[in-house]
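Complex shown without one protein chain; remaining protein chains in place.
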Amino acid sequence: MSFTKSPQVFSSKVTEIEIGTGSEAVRLGGENTLPLYSFDADTKNPPLVGIDFSDKGPDTDIPGVAAFFAGADTLGAVAKRASEAEGASFVCFSLNSADPNGDDEAVDVSVAKCKEVADAVTKPLVIQGSGNAEKDAELLGAVAEALSGKNVLLMSAVEDNYKGIAVGAVLAYGQKIAAESAVDINLAKQLNVMIGQQGVSSDSYVMHVGNAAAGYGFEYVASAMERIRGAGLSQNDDMLQAPILTPLAADAWSVKESIAPEEDFPEWGPAEERGINMEVSTAMACLASGSNAVILKHPESVKTVAALVGELV
Amino acid sequence: MKKLFDRVWDGTDQMVELAEKALAETIAELGESAPAVMPNTAYNLSCYMAWLGKEIATLGDLKAAFAEAKAMNVHEPRLGNVFEAGKATFLAAETIEACRYAKDPDPYKGEYHGHLTDAEVRALGVPLVTGDIPGFVVIVDPAPSDDAAVELVKGYQSRGIYVFLLGGIIDQLKSKNFAMGIGVRVVPVGPDPWQVCHVITVVHRAAMIFGAVKPGDVEAFDDYSFKRIFAFVNAFAPVRDIVVGCGAGAIAMGFPVITNDEKDMWPVPKSLLIQPDVDAFIDTSLEARDIKIKITNIDIPVAFSSAFEGEIVRKSDMQVDVDGSKFDTFELCRSRDVQDIEDHKIELIGPDFDKFDAGSAIGMGIIVEVGGKDMQTDFEPVFERNFHYFINCIEGAMHTGQRDVLRVRLNKDAYAAGFRAKHFGEVLYAKVKSEYEAIVDKCQVTIITDPDTLAKERAEAKKIYDKRDERLGSLTDESVDIFYNCILCQSFSPSHVCIVTPERLGLCGAVSWLDAKATHQLDPNGPCQVVTKERVIDEKVGLWEDVNENVSKYSHGNLERVSLYSIMVDPMTSCGCFECICGIEPLTQGVVIVNREHGGMTPIGMSFPDMASMTGGGVQTPGFMGHGKQFISSLKFMKTEGGPARIVWMPKDLKELVGAKLNASAKALYGIDDFTDMIADETVTEDPEELLAYITEKGHPVLTMDALV
Partner (left out) sequence: MALKGLDIFKLTPRTNCKECGNPTCMAFSMKVAQGTAQIEDCPHMSADALDMIAGATAPPMKSLAFGTGDAELKLGGETVLFRHEKTFVSRNPFGVNVNAANVDAVLAEAAKIDYERIGERMRVDVVNVEYTGDKDGFLGAVKKAVDFGRAIILEVSDAAVAKEALEIAGAAKPILNGANASNYKEMSEVATAAGVALGVGGASLDEIYTTVKALEEAGVKDMAIDVGSASAKDAFANTVQIRRAAIKDGDRSFGYPTIVNVGKIGGGCSYKETGLASLFTLKYGSVVLMSSISYAQALPLYGLRQNIYTDPQKPMTVEAGNYPLNVATAASPCALTVDFALTYFIIAGEIERSGVPVNLLIPDAGGYSVLTAWAAGKLSAGSIAKFIKEQDIEGKISSRDLMIPGKVAVLKGELEDSLPGWNIIVAPNEAVSLVKFLKERYA
């Protein structure tokens, strides 16, 4: 008596979206199976890994990151180096200096940085704003204009600023955006509906449905993603079919397990090792739950996760 | 009197004639192959592009296309022709300007702005499309005085309205040293009516950039400008025919014209409005184009934040004590016709707080009148209930009570900071307008401290409260066409969906059918959605195909069927917020109800937490159900199983709370008087055997009903 396989293939699929231009452009989504279930049907576009770096320069507190970027002393050089990281399909540039509660760098300065980065890489580009909704509305609009024609992905549009970003980045300049909501299927859907009402077509946005580091409430992330995928695929909810993009470097590298100095917890061993494991663990958990792409910081994590995706799909 | 049609045609003829002349001169000078392009745009001569589908590159192209524009100027008295003539006026205007730019790419040398680049259009277009800029006005020709010009433009600026200026008003503002430019959102476009084309192109380019409208798709352009671009025109007397021609074009695009010119002018509802009072231009204009201005700040001398919600004003610190136990007090939200409301009018009838001794008790009434085309009287109590929250968020103020028994206190610090009676009005005005933006167009507030007026108005308010209660009483599940769902709790109970009906409020007790209705209206994508009830499966059990489909959809497939009136057959699920839980007591075949506040045991052998752990989380548990307190006396409570006559036990406090209404329901349903006396409570027993004995002694109706299990 043999086992009868019953592949779970859905009649709906995750929307496919493209970022970047030319031969290195990448596509997210397109699958009609649950995440990584390549045994059920062809996973049209395997999940992607992106590498993140800040406009404040690489995180030199982490020896491996410092070593990787050693010698890259302009933003352009850093960007180019990042784009060469093994396993990285795209580059994510984070405008941390723009945070109005921090350095509050002027928009034109941030825009100039984005241009320098964009000129230095050929891989697709994701730009993360300051994280402040009000500032990002202005900032991401200006970045969209400056990088016109590059088909970049801007993150994130949130409930408080989605209108300006949807209109200013997608409609005005044809860029892609991420719709960010806080780990809740209904909030995610509501934001997608509202972005759609601005005239943004479904192939112009991805979802960033929130994240947490492993051990820090990841169950909410897992369930939110699984429910969103379930609704999009099995119930054909076309407002929940956008690909999911999850930047997790900031979360993974800010928890105690990743940053506590070895002196405080000698038995834990070097912080960098802990951080890489935390980043890899969180990334694989996201991919298993439904992320179509993750954004990581450490080149070792990027390499590992990309290699695992290659083996699994 | 000259007819409006004739004025339009004369105006169009004038513009066409000027264009023809300019075109001939320019071609004579530069030749037909010379470029006819505006600088820095991918949408050259967008009037031609939008309305005629023409791409113009040279003066020769322009000449050919202009012939088509002229053909649109047909003098036959039909409305459509007037609109076409209006558009022809704009095409002619664009032709004049194209000739000008053909000769000199920077014709205005900074004195006027002239043509807007694509970048400028995008920068203006984004906030315009998103509504961050509520709209724009084109002001033509000089105002009656320089001061009036400044006042008007300032008024628009303060409301976030973008301003384009044409003609003499620019000189008026210059003489007053008024700052103008793209940066301050007051743009001096040009000295003559034909520079209006630089504003019209903004609309066309917005439609092509943001609305993906294709060149030549006239209908789509009209639709876009009408639905998405909130623009209007203010034209000052004397309005020349050439401006009237332009006005026809504006109206054709959906932009009303407001003028103070009464001579030879013909009002057209919603399109051409005559407002002799220039001070009233802004209100008239905004209303004509349906523009609502967002309220962002509250004009009071103390802070306003939810952080002050829990503040208590103690007797020793009290400056004002509005005391409903001693004086007349009330608060009322009332809808009125928009025309009868003066937006942001705050009126005080009676003495202000500084006329009373510190700490003295007074009476006070608050009337908030709101209007809007989507306003319904059903929303009045929904808004009114939030006055409590709004007033509590004022630093130094405290509010308790509702309707006509209030207690409002203001502390000495707030008073010293200058807080007076009208500031309550400011807060309520700002909050009602911003929170209910989607519904409320206009709002005015009256604060009453005068005892006689207060007595009179309180009596009036009472009548309204009575009417509301009557309306609530007459609202039945059968009398409405739709129910609402509520998924507010899904963040922690992902598979639960509440179905809210007039006779069954949300199980948290906080969301009535009217609340759900208002929530839906205010936020159509929000947590409350319409549930139709067209396909009945079983009305007694409360089963509808529509309801099942809705529950399945909104529970993301976790629930397939939900009955509204039964606790045995597919009972409604719970999130965990329920005020009460009822559960079957098998010995009596009745139900026990226990409320959250009750800490003790019940005759079922389970306490509230025991029962709560089984019924929460969106799981169907036949025989048990979470519900709101007010549902107990509903005629729909367990209707399938025989109704409230099934209730055999409730905590004493709960019995007292719902007793009167429950007795009334029992009387109506079964003809039983004082039904609650038959219901046991914790002072009678927590044991099932004793419970049975008790209700047997009382002759409880459940004893004659069919067994449940």
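Going in written order, the chains are labelled A and B, and every chain counts its residues from 1.
Rule of thumb we're sticking to: a contact is a pair of C-beta atoms (placed from the backbone, for glycine too) under 8 Å apart; a residue touches a chain by one contact, two chains touch by 3 or more.
Predicted, not measured: the structure shown is a model, and the values here were computed from it.
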What chains on display are touched by the one that is not shown?
A, B
So one chain is hidden, and I want to know which residue out of A:Lys13, A:Arg227 or A:Lys297 touches that hidden chain in the complete assembly.
A:Arg227
Touching the absent chain when the full complex is considered, from B:Gly542, B:Pro688 or B:Pro701
B:Pro688
Just to verify: which one of B:Glu311, B:Glu435 or B:Asp450 makes contact with the chain not shown?
B:Glu311
Among B:Leu152, B:Ala207 or B:Cys577, contact with the omitted chain is made only by B:Cys577
Tell me which stretches of subunit A touch the chain missing from the display.
1-3, 5-6, 8, 36-39, 101, 213-220, 222-223, 226-227, 230, 254-257, 267-270, 273-274, 276-278, 280-285, 287-289, 300-301, 304-305, 307-308, 311-313
Contact footprint on subunit B, counting only the chain that is left out:
306-312, 392, 398, 492, 494-495, 508, 558, 568, 576-577, 583-587, 596-597, 601, 603-606, 610, 613-614, 616-617, 620-624, 688-689, 709
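Definition applied: only the chains that are shown with their structure count from here on.
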Interface residues, subunit B side, partner subunit A - complex:
119, 122, 125-127, 129-132, 209-212, 487, 490-491, 494, 525-527, 553, 556-557
Once bound in the complex, which stretches of subunit A touch subunit B?
141, 145, 163-164, 166-168, 171-173, 184-187, 190, 193-194, 198-199, 223, 227, 230-231, 234-235, 237
